[in-house]
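A single protein chain has been removed from this complex, and every other one stays in its place.
Naming follows writing order (A and B), and every chain is counted from residue 1.
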Amino acid sequence: MNEVTVIIIDAAIKAAVMALVLLTGFAYMTYAERKVIAGIQVRRGPNRIGPLGLLQPAADGVKLFLKEDMMPTGADKLMFNLAPIITSIPALVIMAVIPVAPDWIVNGYTVRFVVADLNVGVLYLLAIGSIAVYGIVLAGWASDSKYSMMGGLRSTAQVISYELAFGLSMVGPMLLAQSMSLRDIVHAQEARGIWFMFLQPIGFLLFFITGLAELNRAPFDMPEAEQELTAGYFTEYSSMRFGMFFMAEYIKMIAVSGMVVTLYMGGYLGPFVNQFPPLGIAYFSAKVFFLLFTMIWIRGTLPRLRYDQLMSFGWKFALPVAMLNVLATAIVLVYVM
Amino acid sequence: MLNPWLYIGIFLIVVFILPGVPVLISALIAPRKPNPIKNATYECGVETVGDTWVQFKVQYYVFALLFVIFDVESIFLFPWAVAYNQMNLFMALEGVLFILILTGGLAYIWKKGGLEWV
Partner (left out) sequence: MVAPSKPITQDLTERFPGAVSKDTRPGYEGYIVSANKLTEVATAIRDEYGYEYLASVTGVDYIADGKLEVVYHASKMSGGASLNFKVQAPRDGEPEIPSLVGVWQGADFQEREVYDLYGLRFSGHPDLRRILMWEEFEGWPMRKDWKEVYYEQDAKPFKTRWPEGSVYRIEEKNRFNKNVRYPKGFDPRSFKSDGDEKLYALMRGEHLPEHQRINTDEIIVNMGPQHPSTHGVFRVVVKLDGESVVDLKPVMGYLHRNHEKIGERNTWLMNMPYTDRLDYLSGMGNNHGYALAVEKLIGSKVPERAEYLRVLMVELNRIANHLWAIGFLINDLGAFQTPMLYLAKQRELILDIFEATAGSRMMCNYMRFGGVVRDLPSRIRDEDTLDFITDLVAERLPAALDEIETLLTFNEIIRTRSIGVGVLPAKQAINGSAAGPLLRASGVPYDLRRADPYSIYDRLDFKVCTRPNGDVYDRYLVRIDEMRESIKILKQVLRDMPASGAIMDGESKYTHKVPNGESYGRVENPKGELGYYVVSNGAPNPYRYHVRAPSFINLTMLGDLCKGHKVADIVVILGSIDIVLGEVDR
């Protein structure tokens, strides 16, 4: 076997494993969200299908497969079909650069728990993360429905209000780690012996909040605001195409949580992780679960902002604060050096 | 590792299959009985009135223009941040100055009322 074949096989295995994990994660995210919110709302949540309702996601999946797929007469057919795919791919691809455990040397062969360790990992996150919005805008536009269109336009508004603060709050960890590679950022946190969320609390909070906006999650879920736009950009979607949007949203939740964990919460770091690297996966997952729970919790408690208010929050609060945070970090670093 | 982008490429191929396959399966097994009313545009049970693809007023278009400027400029901070340790004080402070100019620009726009909806 030459090297290229090995790489291809290696990559294909990693990609398949990652994709499967994400898909299962998605399925059980829907279940977890319903259960957690049910708990918050003093009810039981799904409990009919399987023990504790654990097979509910499977039933939902079957239902989505068997639903009739409708397309409005006036819709732009190509774009209407393409939009869900454009939305869901970036969500899956983001996870490619996030390391979930340290390297593990087994029988002289190095197992790397990351699909691709890019030296520009942070840029990659930023770039891929904002592609998903194209799918949403296209879906809104292609549906030929006013509600969808307004939902699509709102999601553009969201991107332009939050992308800046989102990007700028990544600068803090980069300044501290002197690298754009996510693995190096994790290593830097290991070397300093402290998670960046404690060194950069403002950056961490901003990153998480703007991450929520990036995800179209409550309280920033204007593009799909049920109360106003019925379902926003996916009003006209049904069957598996709707399922794709659904999947994209939940997988992106996992991905953004992964980003926050890697940049600010020490990634896979934890006790004994260097002695037995696969432990890193457990630590990483635990941290991601914590953030996912927080997101669900926020959804269960907070009302939604209006989107002009969201824009002024993004521009008049988040952006200046992010800038000042970078500034302050830079100055303090000069002083330390 | 030869080239991480190769990995990304292979990953892309795999994830392209992922959303594609369910949609295909669904297209094969789901019923398909369209009729004009079912395929009508949803507008809360009433026939839609007027055209959807109009010159919709995007009230935040000023933000969109500003976004392009700020986004490009904030990307410049990324390499600066990565190379921070290798810089001398003057270079580091130049970056700081750059951020200050950005902040000043934002303040100017804010004062001019650019951060309001039209």
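Just so it is clear, a contact is a pair of C-beta atoms (placed from the backbone, for glycine too) under 8 Å apart; a residue touches a chain by one contact, two chains touch by 3 or more.
Bear in mind that the values here come from a model prediction, so they are computed numbers and not experimental data.
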{"item": "Selected residue (touches chain absent from view) among A:Lys35, A:Arg183 or A:Arg299", "value": "A:Arg299"}
{"item": "Touch residues of subunit A, complete complex, unshown partner", "value": "37, 40-43, 146-147, 150, 218-219, 221-222, 225-230, 299-309"}
{"item": "Residues of subunit B in contact with the chain not shown", "value": "43-50, 52, 54-59, 118"}
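The rule is short, and it goes like this: only the chains that are shown with their structure count from here on.
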{"item": "Subunit B partner contacts - residues on subunit A that touch it in the complex", "value": "3-4, 7-8, 10-12, 14-16, 18-19, 23, 64-74, 84-85, 88-89, 92-93, 96-97, 112, 115-119, 122-123, 141, 143-147, 149, 153, 156-157, 160-161, 163-164, 167-168, 170-171, 174-175, 178-180, 230, 235-236, 239-241, 243-244, 247, 308, 311-312, 315-316, 319-320, 323-324, 326-327, 330-331, 333-334, 337"}
{"item": "Sites on subunit B touched by subunit A in the complex", "value": "1-2, 4-8, 10-16, 18-20, 22-23, 25-27, 29-34, 36, 38-44, 48, 52-53, 56, 58-60, 63-64, 66-67, 70-71, 74-75, 77-78, 81-85, 89, 92-93, 95-96, 99-100, 102-103, 106, 110, 115, 117"}
